[in-house]
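With one protein chain withheld, the remaining protein chains of the complex are depicted in position.
By letter and in written order, the chains are A, B and C; residue numbering begins at 1 in each of them.
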Amino acid sequence: LEEALIFELGAKDKCGVDFEAVDRAPASGLSKFLRKSAPDLPGLTEPEAVRHYTRLSRQNYAIDLGPFPLGSCTMKHNPRLNETVARLPGFADVHPMQPQTTVQGALEVIEQLADWLIALTGMASVAMSPKAGAHGELCGLLCIRAALDARGETRDVVLVPESAHGTNPATAAFAGFKVQSIPATPDGRVDVAALKEKLGPNVAGVMITNPNTCGLFESELKTIADAVHAAGGYVYCDGANFNAIVGKVRPGDLGVDAMHINLHKTFSTPHGGGGPGAGPVVLSAALAPFAPLPFVTRGADGGIHLVEEENRGEGHSQAFGRMVAFHGQMGMFTRALTYILSHGADGLRQVAEDAVLNANYVLRTCEDVLPAPFAKSGPCMHEALFSEAGLAEGFSTLDIAKGLIDEGFHPMTVYFPLVVKGAMLIEPTETESKAGLDRFIASLRSLAERAKAGDQSLHSAPHFAPRRRLDETQAARKPVLVWQG
Amino acid sequence: LEEALIFELGAKDKCGVDFEAVDRAPASGLSKFLRKSAPDLPGLTEPEAVRHYTRLSRQNYAIDLGPFPLGSCTMKHNPRLNETVARLPGFADVHPMQPQTTVQGALEVIEQLADWLIALTGMASVAMSPKAGAHGELCGLLCIRAALDARGETRDVVLVPESAHGTNPATAAFAGFKVQSIPATPDGRVDVAALKEKLGPNVAGVMITNPNTCGLFESELKTIADAVHAAGGYVYCDGANFNAIVGKVRPGDLGVDAMHINLHKTFSTPHGGGGPGAGPVVLSAALAPFAPLPFVTRGADGGIHLVEEENRGEGHSQAFGRMVAFHGQMGMFTRALTYILSHGADGLRQVAEDAVLNANYVLRTCEDVLPAPFAKSGPCMHEALFSEAGLAEGFSTLDIAKGLIDEGFHPMTVYFPLVVKGAMLIEPTETESKAGLDRFIASLRSLAERAKAGDQSLHSAPHFAPRRRLDETQAARKPVLVWQG
Amino acid sequence: MRYLPLTPADRAEMLGTIGAASVDDLFADVPEEARLSGPIEGLPMHASEMAVERHMTKLAAKNLSAGSAPFFLGAGAYRHHVPASVDHLIQRGEFLTAYTPYQPEIAQGTLQVLFEFQTQVARLLGTDIANASMYDGSTACWEAILMAARVTRKGKAVLSGGLHPHYGEVVRTMAKFTGDEIHSLATGLTAEPDDAAVIGAIDEATSCVVVQYPDVLGRIPDLAAIAEAAHAKGALLVAVVTEPVALGLIEAPGTLGADIVVGEGQSLGVGLQFGGPYLGLLGCREKFVRQMPGRLCGQTVDAEGKRGFVLTLSTREQHIRREKATSNICTNSGLCALAFSIHLTLLGGEGLAQLAGVNHARAQAMVERLTRIPGVELLNHAYFNEATLILPRDARDVVRELAEREILGGVSLSRLFPAAEGLDKALLVTATETTSLEDIEAFATELEALLVGVPA
Partner (left out) sequence: MRYLPLTPADRAEMLGTIGAASVDDLFADVPEEARLSGPIEGLPMHASEMAVERHMTKLAAKNLSAGSAPFFLGAGAYRHHVPASVDHLIQRGEFLTAYTPYQPEIAQGTLQVLFEFQTQVARLLGTDIANASMYDGSTACWEAILMAARVTRKGKAVLSGGLHPHYGEVVRTMAKFTGDEIHSLATGLTAEPDDAAVIGAIDEATSCVVVQYPDVLGRIPDLAAIAEAAHAKGALLVAVVTEPVALGLIEAPGTLGADIVVGEGQSLGVGLQFGGPYLGLLGCREKFVRQMPGRLCGQTVDAEGKRGFVLTLSTREQHIRREKATSNICTNSGLCALAFSIHLTLLGGEGLAQLAGVNHARAQAMVERLTRIPGVELLNHAYFNEATLILPRDARDVVRELAEREILGGVSLSRLFPAAEGLDKALLVTATETTSLEDIEAFATELEALLVGVPA
């Protein structure tokens, strides 16, 4: 499995595109800007390009090939209908600044998706434009800042549990807040007492993940929210794990003020090897007035209108500004809406139930061979957390992870959350079959046994992947980020 | 690389399709025909099905992964535009029996493709409906039978060179002819003298492949054709190798009466793992009146009309009948026409030139390590022929072929044509790059050296394929054609 | 040219290696007078992808696609909803651009699919075995007749009047040249199919009777009775299925005694495509295996004992047996078979039954609504998803006038059987799961307007 780089395969004068002939010189005004020669970029004809990328693709593992039991990352099946729909010319081939009369269908997609997100979360409003989960977090925190500004307050602390995703503190800092950490209780949940102690006039709010990254439901979220609200703060909920409760629980009923929704996690838009994401943020009535531009509203005439800079004066003057050039991730909206309509209110509920059922099945069939620190805290939600405790001397979570590759699986999420040493966070998702889970469980159990028995061959895993373990230290020490020739 | 069968993975009550609810009983008339229970067919949900077929696909070699140097089988790049065009609803979603006013665009595709095929071959007419190359051969021979019938003659012999594709004699027999074989000359062409000797009142015609399966142009085809015509017969040309001369030579100028065109070989429709094909047959003026139904004609009103059974009386009474239910391989016509328009008259000529250039490059860079029996006959056309002579004792063409698999290539055509012992017929096609050819040549040379040196490891090749050599004898002795449970 | 990887420099270097002065030297064996000196005149030169796409899109737009109008055609080609995943999967390069699996070590993907396909087809048709697909239903039908002649060593086939007329034409065309005797029964407007006439036509010389199920008028023959009569005279029953979805609801032909079952597989996975490519299905009793035409995939083991699949029994085929082959067929409909197999796998047995149920229910709704129009009557006693209506006027005219109103309103029997008499007022109409109640209402409204003058 070797594939040369395009710089080794191609040539600047090779081309996989034909053009209609043009025989006019550039306009005179352009002459002083012209480049001396064509860019030094390798070209390939179509047969060569198709082969290059097809061959490269085969060095990837993917959901279409097997499970990704990635806790908190939720890699589920991507329905092909979604791809078909997103490519309808009426969606794929419309410009973001076309006259609004010519894009009513696109605006209606945004409106329908927004309506579903509001209904499913029990919130007042949704900001659709954030481009990814972390961007949604930022949007939520900026809404909080804007609300505080409107109240004339300058609270500058955000409380974040130890078990939070790295994006939570990073986003809080990016939004200009100071981050204070909240410990976890021994049963894997937020320490409510410790949190309450920190509340005060400097606290803008808390960021809580629910279900949390230990795979547990934060049963006291409503209590926390009440306390935060009483102290003058807002509750941000990290919605990365919303897929565990979609259709079963509405965050709005728990006192949440803002929550982003990763459309790829809960609503199956493709991960695409790392993006693009989409992170709409649902907002409580308290934060809704501050949602950024642009957004859609339905007018008295039945038409759908964009609210942008020019018409924000008409009752939307508190909008905190603009986060992106256009309307957000339309291509993801069409896919997510297609997924939602396919499942319906009943199917989405089934999604959450099957996701939780699958995770508990893994938890209960593996807890005898791998310690599950919070297994006694009750059922898990959509992911099961194990630790490396009890492996033989010198064996760690990494060995289990790389061993899974040789068994034909993607590793689970490792060393996260930070509250458990050598954490292994396993999320099967609802689109894995029982037979597939049984195969995974058998592999995981076998690896655990081998790591306990001190099987040295695990240290050099993977053996059957396109590459053996890669030297990440060398990569970082002397970064080679572009082809050197 | 193991993938279970759907019968092992699926269940009769699993389903990857949702239906709208229907709550009416079958009509009473149907009751006595109803089956007792649903068919015993395994189902999979969409996630499971996508994974099954994706994984299976990865056990295939394909043009998108590397070259298929298959002489006479012409595996070339399949442009993706063709696939896009074939899926336009106006082509993909029209019924063959729609009123003609509603399918004028479809009829125009057939007409435009027909016009190009006629122009490129210099013939009088074309029968579009044959479903594959062999079906086209049959169509051509039936035209000859019909023409002879019209002349009141019952010639029953067809002459076929030894080097012909197996379909030639099989088709002749299928069409009710007796087959007589014509030998080849030592330089790899049809023995014209021997052929002329066989001509007589029983000979309906000859079937000649040009360029022939030794990769040579039949320089005396015109002479042969004149002799056959003088003897009252017709000349069928096997057009499998038309890609070598498209845009450079018109078969009509050489006296050919009928020739099928494999659209996948010359005009890039996808091979699809063995089909579907498409085999339009171009016809001389002598045979044109006998072309089968249906076909298209342009009327005085500018509209395009189908000639079918009902209107054959209007000047088409000699049509020999019908070969298929509808109009032929429309899905292949749209792809072939797209390919033709993309290349244009100039590009098609370049196709032939590059195909021939690539083959001669292989011939001249390998003839020192592998005997090329006809290399002295002059340049080859689009394929180069080698033999196994000179390999070490016990080594054969099969070892070279299976060795190529381990080198990352599909084997060449082996043991064909029959006129050369241990034949290796190599056709690079025009869509292979020079760099790619150089890699292939290096591998072929290395294998030839290894087989000459008696490298025993070649006998057990392939070593790096999804399967080792498969037991074909066992498969044929006790055929297992359906899953046994 | 975007598809041709050789650069001018490559060409020059390669000619140097070859020792040729120009590429024309490589065409030296072509007689001077046959060599064209430049591109063929009068034809356009190469064009950009964008230009070609525009041209083809314009041609496509001249057609009224089935999805853009109320649509009621069937008659051997059916419009079904194909799940998006089917087309996605068959476009994977490893399937789309693979060769015939003659090198099994690197073609297990295609081969396993064919093995699964054969098993699915055999179970669907109710036969012991099945081949790996053929060109289409009509050619499979002719191959079945030839096969029956090989098995029975007799040469007369009886064709039911309910056989699709194109299939009959193909058979008669081919038989004209091979000398096989074909006894074609007339097609009449009766509520029941012509089982009695078929049975009556069987004699000791008969190799097979060919009966479509459901037949081309939508009627359903009693295959068990015909099989019994055929077997009594040493003849085989060849059943023809043009709508495999029907087999989700009605009994499989093989189960009812058919010896060979052929079919058109287009309904599953393939789409209308103006008639092709489609795929022929052919299943039969196991004992006929060596008389089968077409490609066969069989299970075996590799050198390490692992299960694997190969093309097998190729000694029946042209590339080995040449003029003695069972058929001249060289290809199957590989990619269509893949699409068929994926669609059927997504359905499963219960899903196919459900799909068939929806089809039948929509057809019932269609028939009920259309026969409420004064003067419109249902011919069939039984039907699955298509049925024959008798109109008060010439059906060809009605179809044409409906098309002007952008309704694709079925197939007139006189288009199907131009030579037959007395069929002028008969219209074959079809509904599937893709037919909405709104479509039916639109059809009924326009039809009523045409027939009884109610303003549309």
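In the analysis below, a contact is a pair of C-beta atoms (placed from the backbone, for glycine too) under 8 Å apart; a residue touches a chain by one contact, two chains touch by 3 or more.
Computed from a prediction, not measured in an experiment: that's the story for all the values here.
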item: Contact set of the excluded chain (shown chains only); value: A, B, C
item: Touch with the omitted chain, as defined above, among A:Asp93, A:Asp301 or A:Glu393; value: A:Asp93
item: Of A:Gly205, A:Gly247, A:Pro289 or A:Pro373, the one touching the omitted chain in the full complex; value: A:Gly247
item: Hidden-chain contact residue, picked from the options A:Gly152, A:Gly274 or A:Gly299; value: A:Gly274
item: Candidate in contact with the missing chain, chosen from A:Leu159, A:Val206 or A:Val351; value: A:Val351
item: Positions on chain C where the hidden chain makes contact; value: 2, 48-50, 53, 81, 83-84, 88, 91-93, 346, 433-434
item: For chain B, the residues touching the chain missing from this view; value: 11, 13-20, 44-48, 50, 54, 79-81, 83-84
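Note that in this section only the chains that are shown with their structure count from here on.
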item: Chain centre separation in whole Å, for chain C relative to chain B (CA means); value: 20
item: Residues of chain B whose C-beta touches two or more other chains; value: 46, 50, 54, 58, 64-65, 77, 79, 342, 431-433, 436
item: Residue list for chain C, restricted to those that touch at least two other chains; value: 1-5, 7, 46-47, 49, 83, 85, 88, 93
